[in-house]
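Got a structure here, written out as structure tokens. Questions coming.
What follows is chain A.
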Amino acid sequence: MPDPNFSSSTGSLPPAPAAPSRRFGASLLGLVLLGTVLVAGFALLLIAEAHGAPGWLFEAFLLVALVAAAVQLAIVVPAERRLAALAEAQASTRVEAETVLVEALGHLSSGDLVRCSARGQGLPGELAPAFESATAALGVLAQQIQSSSIEVAGAANGVNQIASELASGSSEQAASVVEITAAMEELARTAFQIAENAASQAELAQRAEESGDVGAAAVEEAVAGVEEVKKRISGIADRADSLGARSKEIYRVLDLITEISQETHILSLNAAIEAAAAGEHGRRFSVVAEEVRRLAQRSQESVESVRALLDEFAGSIRATVVATEEGSKEASRVLERARAAASAIDELRRASGDTARVAREISLATQQQNAASDQVVLTLKEVSQVVQRMADGLKQFTSTADRLNHLGLQIQMLAQSFHLDTPHSLKHAAELWAKEVERRAGNWEAIDRLLPELLTQRGYIEFLYFTDEVAGQLSSAANYELLGSRDVPESVQRGTGFQDRPWFRSAVKAGRAVITTVYPSLISGEPIFTVAAPVYEDGRLAGILAFDININSWTKI
Partner candidate 1 sequence: MVPGSFLLFHRGGGLWGIDSGQVVRIGPGRSESAPGEAETEAGGGTLRVELAGGSAPAAGPVALAADRVEGVVAGLAVRPLSTALRTFWPEAGFGIALYSGRPVILLDPLHLPLPLVASGGPDA
Partner candidate 2 sequence: MDAPKANETPAGERSGHLLVRVGEQICAVPVGAVRRVVRALTVHPLPGARAELAGLAEFAGEPLPVLDLGRLIGAPIGPHPLFPVTVVVWSRTADGREAIGLAADEALEVVDLSAASWLPTAGFLVGEALVGDQVVRVLDPDQLGAG
């Protein structure tokens, strides 16, 4: 970790060269140049004259030389003198610029871009804006580094979170795997039972089918028998009909006989009457008449007997017909029932066939199911292995994320070593607040009021305090949301031994805001770092303003 407590050091620059020697150098060069031109000219003139050049050339040359010398004196030399003066001015400017630059760069090397930028404005000409833009660019870079470090931390935390989620997810997954495996086994058992049931069903269906065959045959026999009965019944009915018809004929004959007997009867009566009228002579005749009458009577009686018999017969025929009709109806009913039974048996056979088929299908399906569930179980085993590996990997992941977080903190601290003119720059905050304290220097009550106000501006600061130059007095404000219910220890409250503290000494020494490394807090015992800035009053040190930040809060900066 680079030491933030470096103090400014002046860089070494080569000293500015002396002006007069430069001036001299310039004139000398001019004179040499003039002399060279004159000599060369003269040489050329001699050569030309030697070669028969016109005589006026020498005078022309002399004239030109004179003109040149005059020009040299009148124009060149003053110009040279002006240039020399200018160079001298420039040199002094340059020296001045160098000083400023050196100072500014000195601030820069301390990481104090604010002072560096402020000092850089004293640079001459184009240097100032160029320097300004350069420092600004650097500041931006530092800022970017600072915010990037937070992003890194954020990413690391995110990763951590994900990792923990994954870890819990994977443990859930592992649990699910166990559950699923149990369910699969249950399923396999159920499938097995189903298969067994299906097999027994198939067997039943098979037997049903067989008995269905027997049943169907029986029904067919019954149907045939019933139809036979029906035929017989209808035969009986036909005979009964013919008997009825015959008996009608007989009735007609009886009627005829009755008619005849009646006539005969009347005839016999008339005969008797005639016989009576004939007196003695008619006596034998009356006997005959009587016999005839009796005959007619007997025949009528026979007719009556026959009629009675016939009536009885007709009655029994009717009864028979009715009975046969009933029988026929009954037979029809039986036939219907037999047919219904036959169709029911057919249904049963079809159903049995279906059942057998379904049972076979179930058996097949359960076999497939078993294979599938075996496959699933296997896959689940693989999955659980993967889950395990993932859990292991996540552990590594977590530690990597921790390291990443730590790295982020380090980068943040590095960025914070720069004093930038941004709200995120802790050093800047410290210096601004130091100014506030400075305004109230000597007024401890005002400072007591000030510190809690300032504390609320930055929620990540755990403890804000100001001590005077001898660490005799202390004003402080604590963020109990962060500290919890911890009390600020007595020693801290009184600021005992603060002057020996590293932050105190570095701040005093640096004369500007400083940041410490991470060290355990006196209040919470947790790792913190401190930002401290000196407070001046009338050019002399009034005290040190400092605040503690818990490293767990660093991402909130």
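How were these picked? Simply put, all candidates are chains of the complex that A comes from, given by their letters.
We adopt the following convention: contacts are C-beta pairs under 8 Å (C-beta built on N, C-alpha and C of every residue); 3 or more make two chains touch, one makes a residue touch a chain; residues count from 1.
Keep in mind it's a predicted model, so treat the numbers as computed, not measured.
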Given options 1 or 2, the chain of this complex that touches chain A: 2
Chain A residues within the candidate 2 interface of the complex: 262-263, 265-266, 269-270, 272-273, 276-277, 279, 286, 289-290, 293
